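One protein chain omitted, others in place.
Think of it as A and B in the order they're written, each chain with its own count starting at 1.
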Amino acid sequence: MTTLKILKYVLYDVLRSKMIIIYTLLLFAISFGIIYTGKDVSKAVISLLNIVLLVVPLVSIIFGTIHFYNSKEFMEMLLAMPVKRKNIFWAEYAGLSAALAAGFVLGTGLPLLLYGGAKGSFYLLLSGVFLTFIFTALAFLASVINKDKAKGIGISLVVWFYMSVIFDALVLVLYFVFSSYPLEKATIIVSALNPVDLARILILLKLDVSALMGYTGATLQQFFGSAFGILFSMGFLFLWVLMPTLLALSVFNRKNF
Amino acid sequence: MNKIKYILIILAITALNSFGKEIIVNPGESIKSAVQLSVKGDRVIVKEGLYKEAEILIDKPIELIGEGYPTIDGFSKGEIIIIRSDSVTVKGFYVNNSGFSGMRDYAAIRIEDSKHCNILSNKLINNYFGIYLAGCDSCNVMYNEAASNAVTESSSGNGIHLWKCSYILVKNNTLTGHRDGIYFEFATFSRAENNSSFNNVRYGLHFMFSHNDEYVNNVFANNGAGVAVMYTKNVKMYNNRFEFNNGANSYGLLLKEITDSYIENNNFTGNTVGIYSEGGTRLLIAGNEFNSNGYALKMLGNCTDDTVRGNNFSSNTFDVTTNSSRNSNLFMGNYWDKYKGYDLDKNGTGDVPYRPVSLFSKIVEETPEAVFLLRSFVADLLDMAERVVPVFTPESLIDETPKMNRVIN
Partner (left out) sequence: MIKIENLKKKFDKNEALKGVSLTLGEGTVAAVMGPNGSGKTTMLKCILGLVKADSGSIYVNDCHVNGECEYRKHIGYMPQYSCFPENLKVKEVMAMIKDIRGNNCTYDEELLEKLKIAEMNDKQIGQLSGGMKQRVSSAAAFLFGGDIIILDEPTAGLDPVSSEIVKNKILAEKAKGKLIIITSHIVSEVEAMADRIIYMLEGKIYFDSTKDELYSTTGKGNLNQAIASLIETAESEGKN
């Protein structure tokens, strides 16, 4: 209950912030542009996929970090009231990620909806929402373990870059190095280690199912070809929301303000 | 004048006589004995009802006609109708439940060494083989529906099976739930037209060593492995639809050792591989639509002198892949939706060439698990770099005249 009371005011604050409004409008403009200038709506979804996988995590983690540091005094003020720390944490986290997710769904979903919804739209939006919640959680984690704002933002940027680029490059290198070994199971395990990859797979399972079905190995075939892949991705995405959040909360509970 | 009238009347009467009489079979009576009683040119008319009979042998040129779709139920005992005579017509029956055997290819309707037979408008339910033609010539198989419930390849037969035949017309049939919907082996100068073959365990259409055939306006959808065309010369495949044939070893169209053939104006949608070509020589692949396939066109290195012209490639995961670093085929005037070039002189043809083979598809070719990185930022980056400076993809596999807009066929 207390969480909801605070959440209400966190939402009032965040939804009025210029950043969120600009983010929503920008996403809307880009999505609208891609969908309406393109010849083919399924191609538009693919272009949007790249935005979802790069921009959503970046904005979520940077804005999340900045927001956390800017709210520090407010949190102190709340902490001096008869309110449990975890209530404050959940309110801040839920408020911010819900606002960012709403901005994303509105900005990207509305143009898709106006177009009549292309194949993969639902999973595109779902992945974006998951990534928003995950990267906001990572932002809170980076902020809560660091007193220094600049350092916190730096760590956030590194985390984003690692998840979006470095990780996949490393995986590719591993494929080359171990190309003579069976890598089926390793591939599935590795995919669980990066939420951006999980989100990408979730969309691909709808968008590129034909190509994914072409794989001859039984494990990956099963993974790509059935509801198993979707369940797996969603399950691990959910874990990716939960783990950093709980970790950040436990640090938050012990933190000296 | 009167004389001529009389002659005409007499001629007409004798003609009627020679075209035979009608024999009516009612429920409870035997079709088999009616057929035995009939003579050349008779018409055996079977009234609506259930007939539990098998091994009905037709060895003289008669018409066997069902009225109101009577059902001949073979009760899983061997074959149901066997034709060993020219000029036989079988029309308008439900022919159900042939025998299943690992030793013999039991069929609902079998035609052996005959000419000018017509198998028309029958419904063949739950048979091992549907219509089996062996050593036939100039027969028509039209408007039939064959539906079975095949589960595995080894325990099922084909919908329409041709073996050592020529000049057969297979038209407007619907085939589903068999091993292969339509199977041609050593069938030449034949034509498959307007057939619909879907949900078969193996191939929608399968043919081997069947030269000089034509396949027009057929639909092949959701079959276990698509359509396979093997070891054949001079085939024409026009206006067919190859749809949603998905799976690890599944193709819209599988070509193996095909020469001097034409694949034009077909539509390949949602297949794991649109066309897979192994040893295709002097093929013309033109005016086809490749839409939403995993791989639109997989051409192995032993494909030579093929021409890929005026096709539309859109929303495919990969457009063209090959296992070779050389290319001896010609790509020209296709529309590629991934093409990012420009057209300054506004002639509809892009001013920079297009390379349809992406580096990432090469990587996937070598390390299939890498498909996991599909559409990742890193994969896109690699493709971009390779497009600018091609190192790993075949240099001559290039469309010098890519179209700016969809080709209208």
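One rule holds in what follows: a residue touches a chain if its C-beta (ideal position, glycine included) is under 8 Å from a C-beta of that chain, and two chains touch if they have at least 3 such contacts.
None of these values were measured; they are calculated from a predicted model.
Engineer: Among the chains you can see, which ones touch the chain that has been omitted?
Structural biologist: Every shown chain touched by the left-out chain: A.
Engineer: Using the touch definition up top, pick the residue from A:A80, A:A150, A:I189 or A:A227 that touches the left-out chain.
Structural biologist: A:A80
Engineer: Which residue numbers on subunit A touch the omitted chain?
Structural biologist: 2, 5-6, 8-10, 12-14, 16-17, 70-71, 73-74, 76-85, 254, 256-257
Basically, only the chains that are shown with their structure count from here on.
Engineer: Return the distance between the CA-based centres of subunit A and subunit B, expressed in whole Å.
Structural biologist: Centre separation, subunit A to subunit B: 47 Å.
Engineer: In the complex, go through subunit B and note every residue touching subunit A.
Structural biologist: Per the touch definition, subunit B meets subunit A at residues 246-250, 270-273, 292-295, 314-315, 317-318, 337, 363, 366-380, 406.
Engineer: Considering only the defined contacts, which subunit A positions touch subunit B in the complex?
Structural biologist: Those in contact with subunit B are residues 39-40, 42-43, 46, 49-50, 53-54, 164-165, 168-169, 171-172, 175-176, 179, 183-184, 186-187, 190-191, 197, 200-201, 204, 208-217, 220-221.
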